[in-house]
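As you look at this complex, bear in mind that one protein chain is not there, while each of the others sits in place.
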Amino acid sequence: MTATIERPATTASAPSTTTTLTMAGAINAGLRAAMDRDPKVLLMGEDIGALGGVFRVTDGLHKDFGDDRVMDTPLAESGIVGTAIGMAMRGYRSVIEIQFDGFIFPAYDQITTQLAKMHYRSQGQITLPIVIRVPFAGGIGAVEHHSESPEALFAHTAGLRIVSPATPQDAYDLIQQSIACPDPVMFFEPKARYWDKGEVDTARVSAQLDAADGQSAGTAEMAKARVAREGADVTLVAYGPTVRLALQAAEVAAKDGTDVEVIDLRSISPLDSGAVVASAKRTGRVVVVHEAPTSFGSGAELSARVTEQAFFHLHAPVLRVGGFHTPYPGATYEHDYLPSLDRVLDAVDRVIQH
Amino acid sequence: MTATIERPATTASAPSTTTTLTMAGAINAGLRAAMDRDPKVLLMGEDIGALGGVFRVTDGLHKDFGDDRVMDTPLAESGIVGTAIGMAMRGYRSVIEIQFDGFIFPAYDQITTQLAKMHYRSQGQITLPIVIRVPFAGGIGAVEHHSESPEALFAHTAGLRIVSPATPQDAYDLIQQSIACPDPVMFFEPKARYWDKGEVDTARVSAQLDAADGQSAGTAEMAKARVAREGADVTLVAYGPTVRLALQAAEVAAKDGTDVEVIDLRSISPLDSGAVVASAKRTGRVVVVHEAPTSFGSGAELSARVTEQAFFHLHAPVLRVGGFHTPYPGATYEHDYLPSLDRVLDAVDRVIQH
Amino acid sequence: MDVGGPLSEEGLVQLLTPAGERIGNEQFDPFAAHLSAHDLRAFWRDMTVLRSWDLEATSLQRQGELGLWVQSLGQEAAQIGSGHALREPDFVFPSYREHGVALTRDVDLVEILRIFRGLQHGAWNPADHGFHLYSLVIGTHALHATGYAMALDRDGLVASGDPDKDGAVVAYFGDGATSQGDVSEAMVFAAVNNAPVVFFVQNNQFAISEPATRQSRVPIADRGKGFGIPSVRVDGNDVIACHAVTRWALEHARSGQGPVLIEAFTYRMGAHTTSDDPTRYRSKAQDEHWRERDPIARLDAHLTRSGELDEQFRAQVAAECKALGERTRTTVRGWTKPPTTTMFDHVYALPHATVEAERAWFERYESSFADVEATR
Partner (left out) sequence: MDVGGPLSEEGLVQLLTPAGERIGNEQFDPFAAHLSAHDLRAFWRDMTVLRSWDLEATSLQRQGELGLWVQSLGQEAAQIGSGHALREPDFVFPSYREHGVALTRDVDLVEILRIFRGLQHGAWNPADHGFHLYSLVIGTHALHATGYAMALDRDGLVASGDPDKDGAVVAYFGDGATSQGDVSEAMVFAAVNNAPVVFFVQNNQFAISEPATRQSRVPIADRGKGFGIPSVRVDGNDVIACHAVTRWALEHARSGQGPVLIEAFTYRMGAHTTSDDPTRYRSKAQDEHWRERDPIARLDAHLTRSGELDEQFRAQVAAECKALGERTRTTVRGWTKPPTTTMFDHVYALPHATVEAERAWFERYESSFADVEATR
């Protein structure tokens, strides 16, 4: 099994289905496609209607789909997730927008004790295909509670799937695969990347999801890491906001003669540790970089798994670069707090010199 | 610095301050001592008054301290933590009882966005010396939501301290040190161990906390792991409910000629990885065992740190034994789900044979 | 006790006095008018069967066959009366004590005990019965009920023009639950969406050991009004009143008039659960006072007075109770644990690598013992 996701080249004669989109635009287009595909898909959240969301990710959807499918909810996150659960029991697939990372916690109980467990508690009789979109991570100079990376706080809980796109293409594909998935999915959107542009082929995921086994195929693909850059010396693992950073670091390191492989995890639960282990077995050196605090973060799980599965291939311990064990500091500090190009390169150096 | 906690032998002539207590009894006695020491200490929770708590940990305290110091609260965990925060701003030190592990999540927002961060947000002007007691972990044949181990879900958040006693002595000491500590402390009580008995010396912690630097000394000691059994071949790390299991495993392994060192972490945040690293450097082999699901659990962080800090001393990867990535199953399954003596011994074997 | 507080008996709708006398009520009589003697006997039968089975379950717990048991003792009228107001398109979100409502929704009572024997967390298919799984995290399901009601509305099953098609939702919870933020949020969502949901609070005066005065200083029914939800207080030990009030509320909801809150004022005659010891927090006198207001006795008195309850019917129901008791004992004792690996089933609807890897590891690990045993 390969860790890369194959994108068959669209045949030259077909009309082009490739377009340039920002990540926000790609999610918007993906939501629209999902709503067109399935009338049971609803959007729920605070200010997602007329305003189009504080990041404008749902821009235009209220106008086109109306109050019934794009619902401005009361200001209560637990209420949003809880009512979405009830609606899912009648077949509705709600895509919830949590306004900012730091405001997901009022819904934590509904997410971890209810949403995550209902399928299990009902011996599979109830499925809750709910997607929770969370603009997350920092770098935009925001005030408190608007720059956090809480993904590890959900990954420990069985029953949830967790993904995070790093490119417009993945944003477009993953949002639709998440909506089609019968399991609840937490969809972490790197808000600092919302305005990054990229090519998006809109045909492939449509074809996949329109096929008979679309749900399964989409869900399986969602769970796979992507090799964003091949390399032989060091494996650099990232997801969401740090993928671009990792690629930059790889460029710089290349100038110093270090050939860095960059893996974009895409999925945190399940964690595609297999893809990382395979790479680690070749490079012998792994660095993982995320914005969340290092301590008890996703990097810890990755480090533990890679060490368990590739121990004798490793030339050095898996190193972690991430936020510190402090609350997210004031915006003037965020570029010291967040993993930077220098800190990533420093870790790459250390893993080589260990 | 040593990882063990020295307990100076009480001089022979002094009247004995040692008594035999269950863990529940030790916590009860510790709460009473703390309430006697400081009139600002209050107990808050559901059914902790006349009933004495569903586990009777607060038995008799309402009778002796009255409504004002032992408060039966409305049935709302967020409300309990939130009001305790307000009271702490006027100098009250609330010790909150959450009835069961699975019911802490309604308070998750107050704990992680408010309680944990207030000291930081106020540049140290506000301290919130609140203790949240959580009977946790399984093994008692309970229904859903009554057997969970959510400690890792709190350890990722800066601003909280997290401890878990494994013996009546530690329960007695740690609860008082936690109450004296100026930081918020999550106090995880292994409910299946409530009725285990042990010797408790009540004098040492009193002397410590009555001293001028009592808060600092107590807080520093709270953060230290304890070598529960010395050994040379394998380091077995546990905390709370699994310490007894680890000691049993060590006994059995000894018969097979394997000399297992058992470390009782006691503290999850901070994690006394230094103590484990020191041991790992001697044994070269580490197994960590906790009831929480392995994936994204405390063992992951421990594994990552030990590997980072003792890489060239390790003969094998750090192995983890814990719960599975499923909701806590029905009680008839719990002994398959939970780490068992066999599973711990299996891991000890594997770490030796790796 | 505060006058006018949550333990006051003021303003309760009552159609049957404690002595079993039928009294009139302008607003709610029309919702009880359809009840024949046959119907009332059926209520009596259900309440009687429920209680006898409940005691059976308690004794199974005492014998160690169940890990825990949660009695509905004393709340039979609230549950059976309201449950029988439900129709097929309706849907119920219970807490964990609504065995009586389960009975009215054709859930096999015996199956409920699977949960308390630790075999599984849910023991019936909610869709088959219009009766959701029990919810143990207090208050959470009030939101699910509201969402379900919003979906009924979206599906055109409210005020559809065909009353037989119309449905509504009932969320059952206790006096203690009203303090949880989720319950208030459910009322917010229900009100602004005009959702066809009935919040049915069984105020049994206690949340474990805490009297309802720890949750509110006014009657629980008042809570609804603050959200713009009409509310009723009903005598929860009066099965006819509980039935009529619930019928009214359901029609209100089904016909598109939105949510309703019902407070059924009753008494938890037993312990909170078999783990509880109520002698620590309430008096014998209090228990005695309420034993005299037993909801079954009340209907019994009414039917006896009107000559509608003959010995033959009593005997028939007694036999039914006995048979159910026997079936309960035999079935429960006969349950064996399914294969251990079922604990890995249904964590996700589609395969998840972590679960699959752990399941595979576990199977290898288990079979390594089998190997050892085989070679012995």
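Lettered A, B and C in written order, each chain numbered from 1.
Throughout what follows, contacts are C-beta pairs under 8 Å (C-beta built on N, C-alpha and C of every residue); 3 or more make two chains touch, one makes a residue touch a chain.
Treat the numbers as computed from the prediction; the structure is a model and nothing was measured.
The chain that is not displayed touches the following shown chains in the complete assembly: A, B, C. Touch with the chain omitted from the figure is made, among A:76, A:249 or A:289, by A:76.
Only one of B:58, B:110, B:283 or B:332 touches the absent chain when the whole complex is considered: B:110. Between the chain not shown and the residues B:62, B:119 or B:325, the one that touches is B:119.
Annotation: of B:89, B:207, B:232 or B:341, B:89 touches the absent chain (contact as defined above). Within the set C:11, C:228 or C:338, the residue that contacts the chain not displayed is C:228.
Only one of B:57, B:181 or B:286 touches the chain withheld from this view, namely B:181.
Those residues of subunit C that touch the chain absent from the view are 178-182, 184-185, 188, 191-192, 194, 213-218, 222-228.
The missing chain lies against subunit B, touching residues 68, 73-74, 76, 78-79, 81-92, 106, 109-110, 113-114, 117-127, 158-159, 161, 181-183, 215-216, 219-220, 223, 269-272, 274.
For subunit A, the residues touching the chain absent from view are 46-47, 49-52, 54, 72-76, 78-79, 102-103, 105-106, 141-145, 295, 324-327, 329-334, 336-337, 342-343, 346.
By definition in this document, only the chains that are shown with their structure count from here on.
Note on chain placement: the centre of subunit A and the centre of subunit C lie 41 Å apart, centres being C-alpha means. Centroids of subunit B and subunit C (each the mean of its C-alpha atoms) stand 37 Å apart.
Inter-chain spacing, taken between the CA centroids of subunit A and subunit B, is 33 Å. Touching of two or more other chains is recorded for residues 120-121, 137, 181-182, 347, 352, 354-355 of subunit C.
Shown for subunit A are the residues that touch two or more other chains, namely 106, 109, 113, 117, 120-121, 158-159, 271.
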